[in-house]
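Left out: one protein chain. Kept in place: all the others.
Residue numbering begins at 1 within each chain, and the chains themselves are lettered A, B, C, D, E and F in the order written.
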Amino acid sequence: MSDFEYVEHQGIIEEISPNRVRVRIISVSACAACHAKDACNASDMEDKLIDVYESQPDLSIGQRVLLLGKKNLAPLAVTLAYIFPIVLILATLFITIKITGNEPLAAALSLGVLVPYFTVIHYLKDKLQKTFTFTIKHQIN
Amino acid sequence: MNQWKNFSKGFFKENAVFTLLLGMCPTLGVTSSAINGLGMGLATTFVLVMANLVISLIKDVIPEKVRIPAFIVVIATFVTIVEMLMQAYVPALYDSLGLFIPLIVVNCIVLGRAEAFASKNSVGASIVDGLGMGLGFAMALTLLGSVRELLGSGKLFDISIYPEDYGMLVFVLAPGAFIALGYMIAIIDKMKKA
Amino acid sequence: MNGCGFTTKNITINNMATIDSSLKNMLLTLLIITAISGTSLGFVYKMTKEPIAAAKAKKQQKAIKLVVAEFTNNPAEDVVELTSKEGFPIKIFPARKDNQLVGVAVETMTNKGFGGDVRLMVGFKPDGTIINYQVLEHKETPGLGTKMGLWFKTDKGNQSVLGKNPGTSKLTVSKDGGDVDAITAATISSRAFLDAVRIGYETFMDNKNKIEKGAAQ
Amino acid sequence: MSTLTISPSPHVHSGDSVKKNMYGVIIALIPALAVSLWVFGLGALIVTVTAIAASVLFEYLIEKYLLKVPSTITDGSAVITGLLLAFNMPSNLPVWIIIIGALVAIGVGKMSFGGLGNNPFNPALVGRVFLLISFPVQMTSWPLPMQNTTAYLDATTGATPLGIVKEGLANGTSLSELMNQVPSFVDMLVGKMGGSSGEVAAIALLIGLAYMLIRKIITWHIPVSVLGTMAIFAGILSYSNPEAFAGPAFHLLTGGALLGAIFMATDYVTSPMTNKGMIIFGVGIGVITILIRVFGAYPEGMSFAILIMNAFVPLIDRYVKPKRFGEKVK
Amino acid sequence: MEYALIIISAIFVNNVVLSQFLGICPFLGVSKKLSTGIGMTGAVTFVMIIATLVTWMVQKLVLEPFNVQFLQTITFILIIAALVQLVEIVLKKVSPPLYQALGVFLPLITTNCAILGVAIMTIQKDFNLMESVVFATATAIGFGLALVLFAGIREQLDLADVPKGMKGTPIALIVAGLLALAFMGFANLA
Amino acid sequence: MNVVLITIITLSALGALAAIILYFVAQKFKVFEDPRIDQVEEVLPAANCGGCGFPGCRAFAEALVKSDDITNLNCPVGGADTMQAAAKIVGKEVGTAAPMVAVVRCNGSCENRPRTNSYDGAENCTIAATLYGGETGCTYGCLGLGECVDACNFDAMYMNEKTGLPVVIEDNCVACGACVEACPKDIMQLRNIGPKSRRIFVSCVNEDKGGPAKKACSVACIGCGKCEKVCAFDAIVIKNNLAYIDYEKCKLCRKCVTVCPTNAIHEINFPVRKPKPPVEKKLVGKVEEGTVKTPTPKPATELKAESPKPAAKVEKAETSVKKDRVVEKKDDSTPEKKDKPESK
Partner (left out) sequence: MLKTFSLGGIHPEENKFSAGKKIEVLPIPTQVSVPIAQHIGAPSTPVVERGDSVKVGQIIAKSSGFVSANIHSPVSGKVFKIDKVLDASGYKQMSIIIKVDGDEWEESIDRSTSLNREITLSAEEIVKKTGEAGIVGLGGATFPSHVKLSVPPGKTCDILILNGVECEPYLTSDHQLMMEKGEEILVGTQILMKALKVDKAIIGIENNKKDAIEHMTKLAEQYKGITIQALKVQYPQGGEKQLIDACIGREVPSGKLPIEVGAVVQNVGTTFAVYEAIQKNKPLFERVVTVTGKSVKNPGNFMTRVGTPVKDLIEAAGGIPENTGKVIGGGPMMGKALASADVPVTKGSSGILLMPDELSTRGKTESCIRCSKCVSVCPMGLLPYLLMTLSQKAIWERSEEERVMDCIECGSCSYTCPSNRPLLDYIRLSKGTVGQIMRSRNK
């Protein structure tokens, strides 16, 4: 299960405030080292900033750290961000078509259903924030 | 000299297929015969050159942030034009390339991106670059198509080289496409190092 | 990190862009570009519309010509669009010579091919005897199923279906107890081919009256 | 005792070796080879010799001239690959096709990945399926048993039992009728049926299995789970509609089920590392085999099923771990 | 059981990557690690479904009524590009943590042939809305299956002694080829 | 309706949509990345070796851009030029780290160090080191299993099969320190390249007392202290029966070389009348030998040829007399005054 247990990113500390450390993640995917990156859209990904709600005394800006995402974070994230909405879309679609038989309507509705879904997620923000905390693990070396 | 370099890099050093590994879908998808590969390659070249031309012309009047969508529009326009032209004048080729013609759009976004991105080149250089990349791509596709056609059905550009019965069907099918490309890249890597 | 390359990256360095990225500017530029693009596309479309239609018609015409005897009418104009019992759309192009039905070109299909749909143009004499056929569309495997284009015309063993009448001969592959030799190692495609022929034949026969009536007019 | 040797512990070794295992498998294959020669005669001999010779030769050439590494042909694995490749081909296959098959098996299937131990897919099956798809005509015309012992390319051919049943069912012939057209179970046991040169003799293959189990070359997990799953799955289908689906015994005795389950699914390199994993692997092969046989395009599905499950092996190894000491909660 | 056929066909028989040759770039590019493969699969599925819904509507409500089907390519690609952007914004706005965990994959998707390919194919195959969406979902699952298997094998090969000249792309392509070879066994299953 | 018109309308609508979305994207995603990072990365060698202490060149580029004081940052691969270029971009001062090169501090070749045992375990120095002190009486010296060679990403090392010791190909070595890290016996060390690539060091790490040390290896440092006494610059200290030459203090006078009774001190690249940098040397290899004050003891079995990757083959090059910056092969490069006769 190891792959699901945590995600690891390398990053550089960007900003430190009393209870938050902002880490810039670099080369998140395979792209960073790829020879084709100049020609590839994927490498456009700018660095990502991740907030770590944990303060450690011995951190300094510019320091390289290893970020450790919590156990089981990846599947949960995939579920929340994609799988749930997919199920929602499919269900809405199916039900609407069964009831009304109106395809464009069904299409519109099932897209529309994402709005409340993401609104809910939005309100759960703080809660999720905690589930998805990253912790800082010092880079070995 | 510089122009030449600019042009020739697409063939070997920065060949989209063999080196950059871009545009793999059409590379694998349409190369069941040499002629298809060539057709696809040329269509792509056309779009690339035209798009480069237009983009480098208008680059100064586009706000940076819409540069990419603008580029997409331009490319898609040319793709659609190619699509219609092929449909009108080479319907057979159009039929055999199928889905991959509209997909040129994706491919060209990828291939031409660096150009759009930096936009640091003059009109002439852009065209040369597009031409080089495009023809390099066409060359790769034709090469792969030839290999597959030859191994798969004993023909080359539809000319029979040896009896079809001795051909290895796999090579015109999906697995053969991957395998043939795999070995070709290995060989070309080796040549590059040597 | 913004996707799709909408990035601010190099721009700051290459101070080439002379235009601000304000909403207005962005809107305007894109509008203009799309408009230009739209215009050119519209025109190319108009320009190629004819040739495209012509190319299509030519293809069809060629197929019809190939599969039925000489005719004097324009079968494409007289086309009868039907649905087979299996639910496939079937087009029947009556070929007339001197207002006399000399045959029909039936655009028929089946979904039983190895790779899905197989579409044929089959020419029948009014009595149902097969004159000739052409494969319009298929996704069979090159080197196997693709052989159907010639196989069933080749006079070798029991391969050929030309001159046979589905009503009187058993047009199924010999493996299934019929009279036709299947393509080597492509029985599935062979079955599909014969299935499409049968569907065309039956649809034609079921609607023969209607078609002949058309002829009478 | 001038210079004492120093090495980390342990200082003794079981004496087991790659060679012993490989030659053990070869020995286990001899009964099947004998039956094959008896049933198909000259053709089987030519096919087997060609396949083995070509496999070994290609391995030698590739190692010597392309990879430039010491030769490993004596470890016996190339011989097995050749032998099993031959066992998976009809005995009237032309030599040039066999050579292509061996080249693909060894060159693509094995050496491209670095040779013994590194290949994710079973080399013999890579070769076999490659040929099946490339030369479907030649690869699916089966010499009749006992009638061609002196013929090779000109052998009279017929269908395999699975082919007969598949075709027959497709035409709507009833199964009971078809069962009269296929060889009796006794004939199947001793190998008197059409099929690939080495897959026909059930008894001989089972003897091989017994030998390998006794010598601890393989464990029971894979063969049993493959065959068990096939039997159960076929049994359920056949129970649900006896006229449309053949029964377990038929499925187990035909189409290389035994050859695959005993000799090919068990290939160390391409099977999972843990007992649990092996069982999952075997069940997968069993299910996919029957699915392909019953619903797919091919009358036999063993080769594909093994290759497909080969692709799952890394995942299985990743997520199915042996029971670890200290896990038991007391 | 039409849908079952569509599903089996799209996942196994006509797998997008292994037999249709779509989405090869991310297939080769994002398959070095299993975990990334899984995230990518989720993102692709999601975008593919939404894109199918939207493009289907555009096709039926705009292109067909006005008889401008020739605009398909250009409209679809623009819509997809915009859509991916939108998803990114929404995700970021709505749930930064989710965005942090998954945002990486989104940009990769714009230039994924599979999305545009599926959108066009549903139109070509004349699927109704439900079929289109089922098809899109199954296609994405097929993509995911191929990706995960492939990533597993590549992780294992990382630990093996692949010859120098074959390392990297060549061996990955050979593996893909053999995987496609194995998948041919599913032929005609549906 | 006119197709052209519809086309324009459709596309324009889309265009507007895209523009709006993009606008918001732009608002939300203002990520500014210092462009200088890219520029700096350009000038870095892209070796991604980690020699700078950062994982990869880009990370180093970022560090260069972001840190206020970069004087103690250094890219060993690119060297001073690179650092100057990078410093120019970021407008900061670089430190002047002297260029370094790896040296092998053991000369216990097969003849110098009789074997007392033979090792038969995994081919890995670290594993062997946990098990025993070595195949010879010296428990400090090189184990000869080549872990340092494996660690080097620059083809700058190979094992000399004759001596069983690693050799650094000076021209290739970028002083990344990977070999130093890898060696469990601390045999490898980075040292100043020195003027004209000349340097002097003690090629021994044996801390045993003189007797046992000498017994185990004929060229061991026995800690006699003669070198310490003769050094006018206090560059040599003796600790634990072992002399160590501080390269920062050493003035390359070579007095110590001559006094060492066991030839444990190596001098490298010291042709007597060398007017030119080492490159020249190759050409005049033979001459040079003659000119060296202290004749090189053994023929240059391992003199490294200048060819960039003489790797495996080099040991055969008995004939190649070119010595050049190849660094320290212990035998040849030790022009000790007297030395044992050419053994081999």
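The working rule: contacts are C-beta pairs under 8 Å (C-beta built on N, C-alpha and C of every residue); 3 or more make two chains touch, one makes a residue touch a chain.
Everything numeric here is computed off the predicted structure, so don't read it as measured data.
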item	value
Which residue of F:Leu5, F:Ala98 or F:Ala122 touches the chain not shown here	F:Ala122
Residue of D:Ser14, D:Thr150, D:Asn180 or D:Ser240 in touch with the missing chain, whole complex considered	D:Ser14
Residue among D:Gly117, D:Gly158 or D:Gly235 touching the omitted chain	D:Gly117
For chain E, residues in touch with the removed chain	158-159, 161
Chain F residues that touch the omitted chain in the full complex	116-117, 120-122, 124, 126-127, 130-133, 139, 208
Chain D residues that touch the omitted chain in the full complex	1, 4-14, 16-18, 20-21, 72, 75, 77, 114-118, 219, 268-275, 321-328, 330
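The working rule: only the chains that are shown with their structure count from here on.
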item	value
Contact-richer chain pair (by C-beta pairs counted) among B-E and E-F	B-E
Chain whose Cα centroid lies nearest the overall Cα centroid	E
Farthest-lying chain, centroid of Cα atoms versus that of chain F	C
Rounded Å distance between chain A and chain D, as computed from the means of their C-alpha atoms	45
Centre distance in Å when chain C and chain E are each reduced to the mean of their C-alpha atoms	28
Multi-partner residues of chain B (at least 2 other chains)	21-22, 65-66, 68-69, 73, 76-77, 80, 84, 109-110, 113, 167, 169-170, 173, 175, 179
In chain D, residues with contacts to at least two other chains	108, 130, 133, 136, 297, 318
Residue ranges of chain B touching chain F (in the complex, touch as defined)	65-66, 69, 73
Touching residues (chain side chain E, partner chain B) in the complex	18-25, 28-29, 70-74, 76-78, 81-82, 110-113, 116-117, 120-121, 124, 165-166, 169-174, 176-178, 180-181, 184
Parts of chain A lying in touch with chain E, wherever the complex brings them together	3-4, 7, 28-31, 34, 40-42, 44-45, 48, 50-51, 69, 73-75, 77-78, 80-83, 85-86, 89-90, 93-94, 97, 103-104, 106-108, 110-111, 114, 118-119, 121-122, 124-125, 128-129, 131-132, 134
